Every structure is written in structure tokens, then in C-alpha cells.
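All protein chains of the complex are present and in place, except for one that has been dropped.
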Amino acid sequence: MTYEDKLAEFKARIDSKDKIETNDWMPDEYRDAVLKFIEMHANSEIMGALPEREWIPRAPSLRRKMSLTAKVQDEVGHAQLLYRVAEDLGKSRESMFEDLINGRTKFHNVFHYPTEHWGDVAIIGWLIDGAALVTQRALLDCSYAPYTRVMRRICSEEQLHLRHGEDITLELANGTERQRWMFQDGLDRWWEPIMHFFGPPSNPAKDVLLRWGIKSKNNEELRGEFLDHYVPRILDLGFQIPDTGLHFDESTGHWVPGEIDWTIFWKIVKGEGPSTQARLSMRRKVWDHHRWVREALSEPLWSAA
Amino acid sequence: MPSDAKGLSSLLLAVADDELIIGHRHSEWTGWAPHIEEDIAFSSIAQDEIGHANLFYKLLSEVDGRTPDEIALGRQRGEYRHAIVCERPNGDWAYTLARHFLYDSAEQVRLEAFAESSHSPLSDVSEKLLREERYHRFHAEAWLERLANGPVEGRHQISAALISAMRDAVGLFEPIEDEEVALADKVMPNTSEELLQKWLTEVTKRIESAGIVLDLASKDGAELLPTSSGELPQPLEDTTQPASISYRDGRWVLDGTLSGFGGRRGAHSEDFTALWDDLTRTYREAPAATW
Partner (left out) sequence: MQVWEVFQQKGHTDAYAHVGSVLAPDPLMAMSYAKECFFRRKEGMGLWVVRRADVHQSTDHGLLEQVTDKSYRYPEAYRGVVAKRELARAKFAPASAPRRAAAVAGDDF
């Protein structure tokens, strides 16, 4: 078969919703696109652990100390699952880590921001994980089968995280004035990053990920799903959403955001988020220092005799 | 229930605080460990230790009256009774592993003793925890084995780290307050000194069989990394007098200045200041609240 024939056959498989496995023939464009997508997802999980883990030492009860550790452990677990899938597509973990800490590859915008108090833990645990679940559910239909298999586990764990996050939120919502303030203050700072999380409106015709069946829904649709689900739930608790243009469109029956300002989003894409360089440089320091650990792990044990 | 709960309370508080503080330190590695699978594994160990602390605080709560969270997170710095080794920053992976090995060996010795305690809730909990501790010790020893028998740099790192950690770890067996009462009631079946002897015999045997020499007078300390909050801690204090642990006339003898003592009386190092601030910060924002 010529390359063109193989390519056409592959495209036909994608269009008929067939699933691609690790050892199947795939065109480079597909391999590169799916690897880059999964690598970014894996990067986001390992970098996403950082803002949240700040609050493990500062958790306000023993049970939350354990449950937050477990939750962040799950996120690191997701990174492990995703890096393995990416590694099997042909890039070593070492290379991926080097690219991440040197700013050559990306991670989701929401993980470039600092956290300030326990209210941020509630926001991240409920709303950001909620946003992630909306996008991740849409990936269950991805054409690349190894990714969908890990997504099933990831989605079921994110469901749990959502409950955990909602539990933390409701304690604040039903709590003291100070506790209610913590949630509202978090919401004021995190609303814009959450809107940015779904990405700017894109041209479906040019979307490589849609073409190869890696993504099945576009950014607008996903943002809309998030708003429809969470806006009423946030308002029910008596909190204010810091978006004066946000409104319910009677004609469509959906929540619509106000005008979104993408300035900070584009800065983050260039690696200029508020916490980007601090976090990456810390990762670089720990990575460089622990070369001896990687060396010790890579060798089979030999005895001193 | 012993007639005077003073001995029991002191014992439970010391052990619970050790578990909480070391669990706190271990949990700081979540997201940072040098190998992702190891990050996940070590995070479980951290959760175990905090869970153990919770169990001991619950036992204490029965004689104390305060809730476990009030005891764990509601005290002033000088009221904590953990050994200083637990509050040391994680430093790097070598120090963390060395401390993990020494601490979990101490836990084993301690729990085996408490399994014979006259206070049956304590003996029950101790037996239960020994099952989880088995895995902690397996983990620590697998790493000790791998580093001691692996590439040269790893060997240097773990040797230096064991020296650093050992200087403080002996403080795990500093006598607790009201130890005489605890002993009289047989709540504590062995003295801290007896447990220290047993522990030193076991760990030195283990370390020697891995081919490592523990020369505590060595100036090598573990190179310290920034803590996970981003700040660079001060290096460990250089002990000005040479310290040693030697076996003489059938027992282990500690000479010179070993830095790990004071914790059992609430005299902690500067390292505990930032730790206590983190540990209690959110709790203190609304002490009567539920979270």
C-alpha cells in the first residue's frame, strides 16, 4: 500500500469511530497530535498537584489533612497513568519532564496561579475539578483507545474529587462569616481562570484534534456545559459570581457568560503566569538535585560482593 | 483505666505528636518526589502516619476531654511533645529516606512494647498498627538496600543522610514526662532507655549489613533543598563537640552533643516554628468551626 492509501484507510477508521491501539499503524500527524495532547494533560496533572498540596500542611482537621493528601495523590496518580500512555507513544518520561521544566511544553492555565487560603481549596476541589470533569468526560470517546482506558479511571476518581470539593465548599457555605468570605474571595479570584480553562473559541475546520477524533466537543460547548451545571449551584449558596455580563438566555435555555478578556490567558501560554516561573524553577531544582535517585533507580541491584 | 492517667496521657501525647509531625513532613513530598510512582507510594505512608496520630489522639481524647482535632491542632508550640527529629525539614530525598528508616524502626520497637501495655485500648491499637508498619519498614529497607548497593553517589548520599538523621533520631527515646507513672502502671511496659537499646541494636545491625559506617563525628550533613513552600531552610546546626554512639560493656552509650533532645519536654527547635504555623494556621482562623 502507498502512504496515501494507508492514510486514507486510517482516516476512514477514525471517521467510522474505530479505535486506534498503541501498535496500530498511524500517520505522524496523528501520533504527534495525540502525544502532544496527552503530554499536556499529564503535565497539567503533575503541575496541578502543586497549588493544592500547599494546603495539606495547613489543613484544618486531621481528616481533611488525610483526604486532601489522598486527593492530590490521585492527581499524581493521573499523571502516572497519562505519562505511561504518552511514553508508549514514543517519548521518554525523562524527555517529557525536561521539556516541561524548561518551558518547552505546556500545562493548563489554572495551574499557573497562586493560592491564598482554604477557600482556594474549596474552589479547586469543586469548580476546577468540575471543569476538568466536563472536558474529561468528552474525552471518553477519543479515537486513541489507551487514552480512553485511563480516562475511565480518571473520570471516576474525579467524580469522587467533586464530592470531596463540594463537601469542603458546603462546610464553608454553612460556616462562620469568615468561612463564607473564604469561598467568596476564592470565587472572585478564580472565576476568570476557570472561564479561560475551556480555551478560546476555535475554528472547528482548522481543529486538528477534532479532525482526528481526539476531541469530540469544542471549547464553547464545554464551557456552556460547565456554566449550566454550576452557576445555579453557586447562586443557590448565596454567593456572587464576579461576571456582570453572565445571564440566563431564555430563548436558548442556557447560561451565557459576559465578555471574556483573554489577555492573561495568552500571557500564560507564553509561560508568564503569576506562579509559572516559581513553580517550574522549583521543579528544576528538585529534578537536578535528584539525578542520583534516577541513577539509582535505573540500575538493577548489584551486590557489594 | 489506670488510677492516675498522667502517665498514659504523656505517653499517648508523645506518640501521637511524633506520628502527626512526621506524617506532616512526609505529606510535604506529595507532588515533589523524584519518581512519580514513588510519590504515590510515599503519599500513602504519609496518610498512614496521620491516621495513626488520629488513633492515638482518639485514645487520649478519652481521658483528656478535648476532641482529637483540638488536641492535634489547637495547642501552642511549647505544648507539643514530639521528638525533634520529626520536625526537621525534609531536606532532600536521602535525608527523608534515612529519617523514614530510623523512625519506622523505632515505631516497630515501640509498638511491639505497647502491644503488651496494661491499657488494653493502647495494646489493641498497637497490634493493629504493626500490620501497617510492616509495609513502611519494607519500603524503607528496600530503599536502603538499593542505595547502599547501587551507584556510588547514592551510597554517599544515604550514608551522609543517616549520619544527619541519627544525631536527632536518638531523641525518639528521650524519656517522656511522667515516665515513672507510666511504668508503675505498666501502661508503658519498658523504659525509654530499654527501647533505645533495642532500637540501636537493630538499626546499627541493619546499617552495617548494608555496608555503611556511621561516623557521627563526620562533618557531612545532607545537602538541604528548599522546603516545598519555596523557602531555603538554614542548614542543620553543626554540633561543636564530636558525637558518638558506641557499644561498651554490653550496652550502647551516647557521647557528646546529640541534637535531638528536648522534644519530650516541649523544647523544640526553630524548625518547629514554621511547621507549627502551617499546621495550625487554618484551624486557628476559626477554632470552633467545622471544616
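For clarity, chains are labelled A and B in written order, and residue numbers in each chain start from 1.
We adopt the following convention: a residue touches a chain if its C-beta (ideal position, glycine included) is under 8 Å from a C-beta of that chain, and two chains touch if they have at least 3 such contacts.
Predicted, not measured: the structure shown is a model, and the values here were computed from it.
Determine which one of A:V150, A:L172 or A:I194 touches the chain that has been left out.
Of these options, the touching residue for the absent chain is A:V150.
Of the listed residues B:A142, B:V213 or B:V253, which contacts the missing chain in the full complex?
B:A142
Take the complete complex as the reference. Which residues in chain A touch the chain that isn't displayed?
Chain A touches the missing chain through residues 23, 70, 73-74, 77, 80-81, 84, 87, 93, 150, 153, 297-301.
Residues on chain B that touch the omitted chain in the whole complex?
Interface with the chain not displayed, on the chain B side: 35-38, 40-41, 44, 138-139, 142, 146.
One rule holds in what follows: only the chains that are shown with their structure count from here on.
Using mean CA coordinates as chain centres, what's the chain A-chain B distance in Å?
36
Looking at the complex, which residues from chain A come into contact with chain B?
Chain A reaches chain B through residues 46, 49-50, 53-66, 69-70, 72-73, 75-77, 79-80, 83, 93, 117-118, 168, 171, 175-176, 178-179, 278, 282, 285-287, 289-290, 292-297, 299, 301-304.
In the complex formed with chain A, which residues of chain B make contact?
20, 23-24, 27-28, 30-32, 34-37, 39-40, 43-44, 46-47, 50-51, 53-54, 57, 68-69, 72-73, 92-93, 145-151, 153-154, 157, 211, 223, 225-226, 228-230, 275, 278-279, 281-283, 285-286, 289-291
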